[in-house]
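Let's look at chain A:
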Amino acid sequence: MSFIKKFIERETLNRRNFLLASAYGMGGVAALGAFGPGVARAAYSDPTIAWSYRNRTNPYWNEIVSGGEAFVESLGKSKDALTHLINEGSSEKSLADVKALLAKTNGELALAIDTNDAPNCRPIVEAVAGAGGYVSTIWNKTDDLHPWDFGDNYVSHMTWSDEGPAEQTARILLDAIGGKGGIVHLGGIASNNPAIERLNGLKNALKDYPDVELLDAQPADWDTQKANQIMSSFLTRYGDEIKGVHCANDTIGYGVLEALRAEGMSIPIVTYDGNPQAVELVAKGEILATVFTNPHWGGGITASLAYHAATGAFKPSEEPHEHREFYGPTILITPDDAVEFKKNYIESVPTYDWTDFWGPAGGQIMYK
Partner candidate 1 sequence: MRSYLTRDALVKWAPVIVLIVLVLFFALMEPRFFSVRNFARIGISSAPALMIALGVTFIIIMGSIDLSMEGTVSVCAVAFAFAFIAMGGTLASYAWLALPLALVVGAAVGLINGLVHVKLRIPSFMASLAMGFVGTGFALLLTGGDRIRVEDELFRSLLTVRFLNFPIMVYVALGFLLIAWFIQSRTTLGRNFYAVGGGEELAHSSGLNVNRVRLMGFTLAGMFYAVGALLAVGRIGIAETATGNNFMFVSITSVVVGGTALWGGIGGVWNTLVGVLIVNVINNGMVVIGLPGYVQDGVLGILVIIAVVLSTDRKSVTFVK
Partner candidate 2 sequence: MYELRKVEKKFPGVHALKTVDFKIGRGEIVGLVGENGAGKSTLMKVIFGAYQPDDGAITIDGKTVRFQNPRQAMEHGIGMVFQEQSLITNLTVMENIFLGYEQQFVKMGVINWKAMASAARMQLQKVKLDIDPATVTSKLSFAQRQLVELAKVLTLEERIDGDLVILLDEPTSVLSKEEVELLFKLVRELRSRASFIFVSHRLDEVIDLSDRIYVMKDGAVVDVVETDNADVDAIQHKMVGREVNKEYYREQRQKPYQADKTLVKADGLGVPPRYSGLSFELHPGEVLCLVGTEGSGREAILRTIFGLETPTAGTLAIKGEQIRRFSAQAGVAHGVGYVPRERKIEGIVGGLNVYENMTLSQMGNYSRSGVLRIGEEKKLARDWISKLAIKTPSEHKDCGGLSGGNQQKVVLAKWRSGGSDIMLLDHPTRGLDIGAKEDVYEMIRDMSEAGVGIVLVADTLEEAIGLSHTIIVLKDGEVQKRFDCTPGSKPSLYDLVHYMI
């Protein structure tokens, strides 16, 4: 497990670097502010609304998109009015697409985006702000980048604090195996922020369970088939030692479940994201817990924030910091409440008030 140890060491190192970086970061922003006023134009009456995201093959992004479309429809437009930018996991395409759209719309743009990789966030925000557009981001952003350094144009950033909920699912898992034995973790793409946080959550929980050993943790890249193969290899290496599985998201969980099914085995697993299929599996008891991050709301509200800032309905720079950087909602789903949850959130999608920007939000983002 030396690699995990190294991992943690590195992390603390990076944190130190970050402190330095954010201190210097102010200088860069000041320079940017210099041309800020020049581009701060009057509010747009009908900006193009766009969502930029990774792909359409993952249910999570489909939920995000459905939220975005619901918001657009709430404005009385057809859902085709939402422009989609799909980056297919390429930061390069993500940036190029955004710039192309800025050119096309002449900056009259309300953009909601996950920038795919944290470092990609800065150039995108700078490009949007430079062209006079408005952008709200989710998930990926480097810690030294803050909406309030860009006046009104960088409207908001929302992320989900995954450590806490991941710790909660881990505790459910660890309790289910009776607080002793071995477990394994299958993670997302190793360098992705959520993947790191979700593994950290597990580690936090493990501190209280001295008799449980984390046998192995390997990245499954959010991919069902890869998770399936890794899980079956884990079964060879650890066999019956594995008493439980902690998965970084639902799609990984599906692969793990099938690997277990192939062996006729059934051991407790927990996942993350709260996709409808996963909720179903929680209701059936095949998954012990998942965490719902309400991507539908996230998709809608992110677009809404950018849109309303662009139309001048509210002025982001007058909002407090906790309205510019905030955590999204998380709901833990366990077999006890799965059925009810399904009724409330999946079988009928709740109608949200897309101008209640911060109602369900979970407070200002805290940096470590």
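Throughout what follows, a contact is a pair of C-beta atoms (placed from the backbone, for glycine too) under 8 Å apart; a residue touches a chain by one contact, two chains touch by 3 or more; residues count from 1.
Regarding candidate selection, all candidates are chains of the complex that A comes from, given by their letters.
Predicted, not measured: the structure shown is a model, and the values here were computed from it.
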{"item": "Interface partner of chain A in the complex, by touch - 1 or 2", "value": "1"}
{"item": "Touching residues on chain A, where the partner in the complex is candidate 1", "value": "3, 55-59, 61-62, 65, 190, 216-219, 223-226, 228-230, 232-237, 239, 254-255, 258, 261-264, 277"}
